[in-house]
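The complex is shown incomplete by one protein chain, all other protein chains being positioned as in the whole.
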Amino acid sequence: MLKQWLKKQSVDSKFETLRFSVAIIIALLVAFGLILLVSKEPFEALRHLFLGPISKFRKIGNVVETAIPLTFLGLSVSVMFSANQFNMGSSGALFMGGTVAAIVGLTMPLPTGIHPLVALLFAGVVGGLITSIPAIIKLKWNASELVSSLMLNFVALNLGLYLIMNHFRDPDAGTLASFKFPETALLPTLIKGTRIHFGIFIVIFMVIVIWLFLAKTKWGYALRMTGMNMNFAKYSGISTAAVILYSQFIGGFLAGMGGAVEVLGMYDRFRWQMMPTYAFDGVIVAVLGKQNPIFVPVAAILLAYIRVGADTMSVNSDVSYEMISIIQGFIIIMIAANAFLKHYRQKMVVKEATSHD
Amino acid sequence: MQEIVKMVDILKVYPNGIVANQKVNFSIVEGEIHALVGENGAGKSTLMKILFGIEQPTEGSIVLNGQEVKFANPQEAIKHGIGMVHQHFMLVPSLTVAENVVLGDEPKKAGGLLDIQKAIADTAEIAKRYHFEIDPKAKVEDCSVGTKQKIEILKALFHGAKVLILDEPTAVLTPQETSELFKELMLLKDKGHTIVFISHKLNEVKEITDRITIMRAGKDVGTYDTDKVSKEDISNLMVGREIVWDLDKSKAEPKDVAVQVAQVTLVNEHKRKLLDDVNFSIRRGEILGVVGVEGNGQRELVDVLTGLQQASLGTITINGENIQRYSIRKIRDLGLSHIPEDRMTLGVAEYASIEENLMSIYFDKPEFLNGPFLKLKQINAWAKEKVVDYRVKTGSEKTPVKMLSGGNIQKVVVAREFSNNPKVIIADQPTRGIDVGAAQFIHKKLIELRDKGCAVLLVSADLTEVMDLSDSLLVFYNGKIVAYFEDASVLTETELGLYMLGLKAQSEAEIRRCVYA
Amino acid sequence: STAPEEDPEPAEEKMKVALYINGNLGDKSFFDSAKVGLDAAVAEHGIEVKIVEGGSDDTKWQPGLLDLADGDYDIIVVGTWQMETNVQEAAELYPDTKFIIFDTTVPFEDGKNSNVYSIQYKQNEGSYIAGYLAAKMTKTGVIGGVGGMNIPVINDFFVGYIEGAKLANPDIKVAISYIDSFVDSAKGKELALAQFNSNKADIIFQVAGNAGMGVLEAAAEAGFYGIGVDSDQAALLAEAGNTATANVIPTSVLKDVGASLKRAIDLALEDKVPWGTNETLGFEAESVGIAKNQWYETMVSAELRAELETIEADIRSGKIVVGSAMGMSTEDLDAIKASVQP
Partner (left out) sequence: MINLLTPEFLFTVIRVTTPILLAAMAAVICNKAGVVNIALEGIMLTSALTGVLVSGFTQNIWLGALGGIAGGVFIAFLLAYFALYLKTDIILGGIALNLLTVGGTVFVMFAITGDKGATNSVRSLQFPSVNIPFIQDIPVVGQMLSGHNLLTYLAIMMVFLVYFLLYKTTFGLRLRAVGENPDAASSVGIDVKRVQLYALLLSGVIASFGGMYMSMAYLKVFTTNMVAGRGYIALAAAAMGQANPVGTSIASLLFGFMESLGYQLQSRGIPSQFINMVPYISTIIGLVLYAQYRQRQIAKKKNQKIQEEVKA
């Protein structure tokens, strides 16, 4: 069975499967080596690391809920990178998206069902506006969007904090947090015993929309061509200025919406005091998912799985919290190592190419 | 004579599975000029890249002066006295000529410091020895294409090349530059260098080389003494079929004016006038050729006509509409098609598939759209048809263009630009660096379109091509039109050369004839 | 409790306690102090303690806490207001497990959360005394405060500090800055130096966790006084060999989370914890106060020390009621800060 299946695959996908598995195995061995160094119960720790996320229904829920914002961020970065726009503003857009969702949640009395949708839309638009600023600066003055977006993240963070701090802060909260959102604004939890919320439908919907957009619409086509060769796109009569603008707007829109989904799905009030720790993970997810909207959620789930496993390990074994970021970093870097096993691949190719004669 | 290089049973499989060389045997003897010819994608460049250490053979061996060698990288090949001038320039634009020449083997002062004075002196010295006129202190980005070609050769010589591989060195040169290059090659030969010369121009091959090796589809089909084979023999061996040589072209019947260029001037940021008060018309049903030594305004002319640049002064009207401030899209909507000079930077997105490249100017036409959604099935069927019509050699229309050879990439570009029922075609070097068969195919298509009433502007550095194909002809020098020939068929290359080099110019009134009302 | 480990059924089960830290250790104050308290309980009673760090991603805290509750711990200890709802959820799901939450409280009316005990601190009272001390010790009439973030727990310290300073000198000026980070110690240092150089503040109170190290270092370097927070920072620094910095710290405002947790464990072993209630600890439980160490003795005059004792007594007796930033609106807070702004 497996053999037959393998035969059908092209050299590339066969090789990809092999490379991926070997990379994971090596990462595991290194993780195991490290854990062996620091733990008295290494097998127990490993078990938690790799089986923890599927050990309980609740834990599977943790993987899913973690993957939701990662997918939004991954989509956001994928769209912008596909247009060859190195806008790093997803994290700023995510933060402002969360802030705007909180403000809409708190200030607009709207019925259940409509309320979160309005909040999501506003959040998306504001997120999109934020990532559009580097685009506009680039179009008007040809200044690098990479730099201006990195800088804008800090601006968005502080602006968001200022708004919450000075207009929506709940003085009875023991820390910086907004008033509680009305029930109408929340994205309800779907499955009892988990925190999987309505946002999962929204994220699935957005994955499909973005996939359709990139692969099947004229705008997506124009975007991809601009990303692959801007001169060619211009020469073909594609308005690359429009592409530069809308690709970054959509990128920010997705991140902003992701922020809103996270805030309305996982919290009952705005509680971010700093940039969320996963705000920069969009690049990781996008690169692992090869900027393909269909692979992005897979990459997000993979990353979420690693993270939930690591958390489970730190709670249930004697492996410390820091060890986890080391192992995580290593797994990511190893999975992304493309040339790894290159020689083996070449052998496979030669065999394939010369076997037809 | 002694055999200096021998490549035995070379097999090369690229990582994408393409078998570029299949058991190729190739040998050259000391002091000869040896041609390597073959259709696009025959595997010439690959074979030479292997000899130069850029690619490693999957199987097979290289014997140099009787000793087997293995080159893991160009450095080792260079050490063994092999030099290569690549078809696409391998220069660093922001560095000076001298810096480019010495790069990789720089003269040093104590402590790893670059001895720039010595670099300049060495460059000047070697240029003088081989009679190259070149300013070692000039920045490469300011140099003309011909000069860049010379820099490439100087580079190889500086690194001590005894065997010099030239991959299509003349594709971008004017006849004068080519003959200058040939003089230099003969001089090199006299000084004991051995030269491998790759070209699609069989005239040149006949003119300068001693022996010829012909490749077809990754295999070598034989080595011949040049004077023992005719051009026809060579091309038949190359393609494996008979090629009909004559261009079946009737006399043009020009109709009304399609494009009117009036007082167009273009200034660059260095305040140079790249186009200087240019006036002319292109009429329906004619092919108007444009010639000039590279860098005399032809490229800029194409740019302003196609909307890639805005003219600083003057007006251009296409089909009666003034295109000033028109976007490229709007200009194309007037029925303009454009075969760009540089297919890799403008003509295609190399990582995109053939199909995606074919549809870049059609994707938002109503017949391919369903709301904002592309009709992917229709597009695919259409692309398949184009691949067949234009004889693009490929396994599938989904193959990335990057995997095609140069000639086939050009066919993709042409297929796209010609399928639009164009009213005006700007064809800039439409057959540069592609083989005879493919070139002929494109020429026929151009004439066909002309006969259907299309206005064609043909810019080419290949004088044979311009003279064969054009009905009338403009000569550019220094951003100005210096001559207009209503009937291109009566001209000779030598005469054209005089105008191109600025040695001769027509009177104002004679030039004015190219403006039709 | 000296039973060998292989003993299948130890005569008396050791109490198993877990501390979940919704952040990281190493803050030199809040969480580190909690760990110190539990370590002391281990040393004294031989109980078993497991400490888990949750990191700063707040969506991870709920699963982390539930994972612990799934274990067989007798008591689970957590801190901060951010964990309040998580603790309530866990307490409901695991009624047989006891929870201690510190530095905040949960609703107890109608018998809710009957397996939870909460501890709060009057940090504003400790910093009130520090404020008085600072206002008396300054030569320039300007004192400073550098906070980690502009959040209620931090501001609670500052409100007490400002009120205490005003008592000592109604015209006192107090410069307040925030690092907006608990890790950027270099920025902490710069903000302190800016207060020293441009506001002429010559005694600066840091409430910034790890980043506060920068404030104390600036004091040692530029030659002004620094007031520590949470733990006895002069003693800690001197112990680590950094006497130069210890020597510019006349006192630290203590918020002894560790002591309060140690006390709670002591009570638990005797089964005396008032489950289902909140206790707000201040001077009386030795959970809040100022460090009265050798540096205090040498740097602070006997006369001033005596005044401070009186104030402390007045706070204990309720004669002085110190304002709190908890539940205070942003405008009111800004008004307080503006009233003393240099």
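By letter and in written order, the chains are A, B and C; residue numbering begins at 1 in each of them.
We take it that contacts are C-beta pairs under 8 Å (C-beta built on N, C-alpha and C of every residue); 3 or more make two chains touch, one makes a residue touch a chain.
These numbers were taken from a predicted model, which means no experiment stands behind them.
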Displayed partners of the chain not shown (whole complex): A, B, C
Option touching the unshown chain, where A:I24, A:I60, A:V125 or A:V155 are the choices: A:V155
Given C:Q82, C:S118, C:T138 or C:S177, the one touching the chain that is not displayed: C:S177
Touching residue (missing chain; options B:H34, B:H159 or B:K445): B:H159
Selected residue (touches chain absent from view) among B:V63, B:L95 or B:V515: B:L95
Sole contact to the chain not displayed, among C:T59, C:T138 or C:S185: C:S185
Hidden partner interface residues of subunit C, rising order: 24-28, 32, 144, 150, 175-178, 180-181, 183-187, 189-191, 193-195, 197-199, 201, 209-211, 213-214, 217, 236-237, 239-242, 334, 337-338, 341-342
Residues in subunit B touching the chain absent from view: 52, 54, 73-79, 84, 86, 89-95, 99-100, 103-106, 108, 112-114, 155, 159, 265, 267-271, 273, 312-313
Where the missing chain touches subunit A, by residue: 137, 140-144, 146-148, 150-152, 154-155, 158-159, 161-162, 165-166, 280, 283-284, 287-288, 320-326, 328-330, 332-333, 336-340
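We adopt the following convention: only the chains that are shown with their structure count from here on.
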Subunit A-subunit C separation of Cα centroids, rounded to whole Å: 36
Cα-centroid distance, subunit A relative to subunit B, in whole angstrom: 45
Approximate Å spacing (C-alpha centroids) for the pair subunit B, subunit C: 75
Interface hub residues of subunit B, defined as touching at least two other chains: none
Subunit C, residues touching no fewer than two other chains: none
Residues on subunit A engaged by subunit B in the complex (per definition of touch): 11, 212, 216-219, 221-222, 224-225, 228-229, 231-239, 345-346, 349-350, 352-354
Contact set on subunit C toward subunit A in their complex: 24, 52-60, 62-64, 66-68, 70-71, 80-82, 84-85, 103-104, 149-153, 180-181, 326-330
Complex contact set, residues of subunit B against subunit A: 11, 13, 15-19, 58, 306, 308, 327-329, 331-333, 338, 340, 345-352, 356, 359-361, 363-364, 369, 372-374, 376
